[in-house]
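Taking it in order: structure first as structure tokens, then the write-up.
What you see is the complex with one protein chain gone and the rest in place.
Going in written order, the chains are labelled A and B, and every chain counts its residues from 1.
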Amino acid sequence: MSQDIIAPMQRTKSRTSLRGLVAWVVFAAVLLLLPVFFQGNSTAFTLLNVIGINIVFALSYNMLLGQGGMLSFGHAVFFGLGSYAAMHAMIAIDEASYAGEGFWAHVPVLGMPLVGMIAGGLVALVLGWPFCRRAGTAFAMITLGLGEMVAAAGQMFPSLFGGEAGIYGNRMVGPQWFGLELAQSSDVYWFIAFWTFAGVFAMWAFTRTPLGRMSNAVRDNPDRLQFIGYPPRNVRFMIFIAAGSFGGLAGGMAAVNYEIITPEALGLIPSGLALLMAAVGGLGVFYGPIVGAVVVTLMNSMLSDYTDASILYVGLVFLAIVMFAPRGLGGGIEQVRVAWRDGDLGRRLPGWLSGAVAVGLIIVGLVVLIELAFQATHGSDEFAHVFGVDFDAAGPWGWLTVVVLLVAGGLIKRATNKLREDQA
Amino acid sequence: MLELVIFSTLNGVLYGLLLFMLSSGLTLIFSMMGVLNFAHASFYMLGAYFAYTLGMYTGFWPALILAPLLVGALGSLVERFGLRRVHANGHVAELLFTFGLAYVIDELVQMVWGTVAVAYREPSYMREPLFTLFGTDYSIFRGVVILISILMFIALWYLLKKTRVGMMIRAALTHGEMVGHLGHNVPRLFMGVFGFGCALAALAGVIGGPLLATEPGMAATLGPIVFVVVVVGGMGSLQGAFYASLLIGLLQTFFVAIDASLADVFNALGANLDPYGEVGRISLATLAPMTPFILLVLILIFRPRGLMGELEP
Partner (left out) sequence: MLKSFFTLIAASLLLVQTAGAAETVKLALIDPLTGPMAGAGQPALEHLKFEAKRINANGGIAGKQLEIVGLDNKVNPQESLVQLQKAIDGGIQYVTQGNGSSVASALIGAVEKHNQRNPGKEVMYLNYAAVDPSFTNERCSYWHFRFDANADMKMNALTSYIAENKDIKKVYLINQDYSFGHAVSEAAREMLKEKRPDIEIVGNDFHPLAKVKDFTPYISKIQSSGADAVISGNWGQDITLLVKAAAEFGLDAPFYTYYGASSGVVTQLGDKGVDRIYQINEYYGDFEDEEMAKRQVNMYKETGWDFYYLRLSTLLDMFKKAADKAGSTDPVAVAKAMEGLSLETTTGEVVMRAEDHQIQLPMFISVMQDDMEYGAEGTDYNFHKVARIDRDDVTLPTTCRMRRPK
């Protein structure tokens, strides 16, 4: 537990290439099969599209934080500017195909993420050098300043950023490829799925390049890297550009999906979202941010239908993960996977299961507590509805339930700890 | 013109002092523990809300003392049961912890006190003018705020320079391990300093609440500026934080007061900028709230250790 949270999980054996291939085949199969599950359900496709964008965004963020050890509060700058570039390109396609001539008339909208990627990379190339001298707090602060400045500039130059209302375009223009009309969100899904797969694969491949390895070195020991002849600043700069490019790629996907981009997309809130997704999913595992993007996106878009305290839950989940599971959800999955591979699963499963029961009880208890408290302070509804059960904040039963759940959870947790100690 | 200069100076100093009150605690925490506390402004907000609620029972002055004490105690608990646990996982984890904490505190405040601002105002006798200059009133409350800030600055200076605890803190700032080796309880010192820093933020909230506004967004807007003060001032330097606060306060107010656009400035310097173009049209007043961040980026590029700091962050 007492390791730095962004250190990778230790690998006992190096993975054979065949196993690696299986993971990619499964990933592709999942992407291909998802539409079968959700046939005719456009909300599901809308959410899947958002998730796809956020997966690429969170992974590109983790190139900085998880792999390069650079904590950034301005990553949305690349996402947003990439998105703006793609949107301007989309508008150019619209106009050019209206006239029927010019370079843009021959560019398909499907390629917009590449435009975003180039823009993101260029912005990082232009801005990045002075920022990469140090990692750590200095980098965090300078990216915070950058984010605030670019977000303010977004409101100041309406000809480029469209003012508050942003700029908007139409994705159903230009040459059509593969018969994709891009009218419905289920059409857009194929576009998003392709670029998500391509983006994830490219970022994974990046970790395998010498530069990707070096980014881990600059995170773990910049001094030693300097001694062996690689200036850490150069390495950081290159990671910065790569992360900016992939952030821009996600932005380009967003431009096609939403058909609108506003200056808010450049600010601190979306930058914080990237951090949230990466950290919830786990910084030390490659696929951690993917898990994080799925969970956080669903929480963001669905939770507020059920409770007014949705942001509080997101915050608490984040806090709980930082405190009790610093490797994130991805770290947990990895732990199970490693145990299964080592044939250790049978021995460790009882401890994990009872731990999960304990955590589950505590979570349910806290949820009931928060809903009761919310109902007691706001009181617009007569009852707090939790999991289909109505609790009355005025009566004692709801509060008693909370106490019982929390105490039970605590006791099981204690028993679990003892069980694990005995095993060890 | 003269009245503009006088009042801009007074306003700038007042705002600067408020910023300093907020950032002095953060500077102590940051230099000692290496934690850039994202939730620091949230403790400032808690100070304002606590004082609002307490003030309904005790009046303004007792609340001025009680609210910071309460928030300080809360801060110590956060350090003891939250930060200390996360500490083992490195600075990034600590930063993430405070980042999440800020989220949660902001939401809890909304849950308890509602989403709309509360009517936290200074006592009515303090709304009278202290003096009137060129037809503009300067309220007693503003005078009181300046007085409290200066008193706090003196007390802080005395505490750090003249007392035993202050000596320990100063030693721990630069030689934390050595202080531990000498047999002092460093974790407890950390807890104390964290609580103390939060209490200072809360004090700023108690007087900043009526001065500005007591609403759920008050932390989010001031949070980043406090970081700027700490980083610009330099790590471990209260004096640096003091100068940085005043600098930012004055810079912001004077940028607003000067009626000029970017074109005016650049053309005076010999450049040729279209005064009606999209860039030239931007007025300095528009840029005022951006000045802290421009300053931050410039300082980090050209003088990373800050105005008075000895170490780079």
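Rule of thumb we're sticking to: a contact is a pair of C-beta atoms (placed from the backbone, for glycine too) under 8 Å apart; a residue touches a chain by one contact, two chains touch by 3 or more.
Quantities reported herein were computed from a predicted structural model and do not represent experimental measurements.
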Quick one: jot down which shown chains the absent chain touches.
A, B
Touch assignment to the omitted chain, from B:123, B:176 or B:289, lands on B:289
Chain not shown: contacting residue from A:165, A:205 or A:349:
A:165
Of A:200, A:218, A:265 or A:322, the residue touching the omitted chain is A:265
Which residue, B:69, B:88, B:220 or B:294, contacts the hidden chain when the whole complex is considered?
B:220
Among the options A:59, A:193, A:294 or A:358, the absent chain makes contact with A:294
Contact residues on chain B toward the hidden chain run 1, 3-4, 7-8, 11-12, 14-15, 106, 110, 114-119, 121, 127, 129, 132, 134-139, 141-142, 212-217, 220-222, 252-254, 256-257, 259, 283, 285-286, 288-290
It is residues of chain A that touch the chain not shown, namely 30, 37-38, 41-44, 46-47, 50, 152, 155-156, 158, 163-166, 168, 170, 172, 183-185, 254, 258-260, 262, 264-265, 269, 291, 294-295, 298, 300-302, 304-305, 308-311, 333, 380
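The rule is short, and it goes like this: only the chains that are shown with their structure count from here on.
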Rounded to a whole Å, what is the gap between the Cα centroids of chain A and chain B?
31
Of chain A, residues touching chain B in the complex:
1-6, 65, 69, 71, 130, 133-134, 136-138, 140-142, 144-146, 148-149, 152, 156-159, 268, 272, 275, 279, 309, 311-312, 314-316, 318-319, 322-323, 326, 373-374, 377-378
Please name which positions on chain B make contact with chain A in the complex.
34, 36, 82, 85-86, 88-93, 95-97, 99-101, 103-104, 107-108, 111-112, 114, 224, 227-228, 231, 278-279, 282, 286, 289-290, 293-294, 296-297, 300-301, 304, 312-313
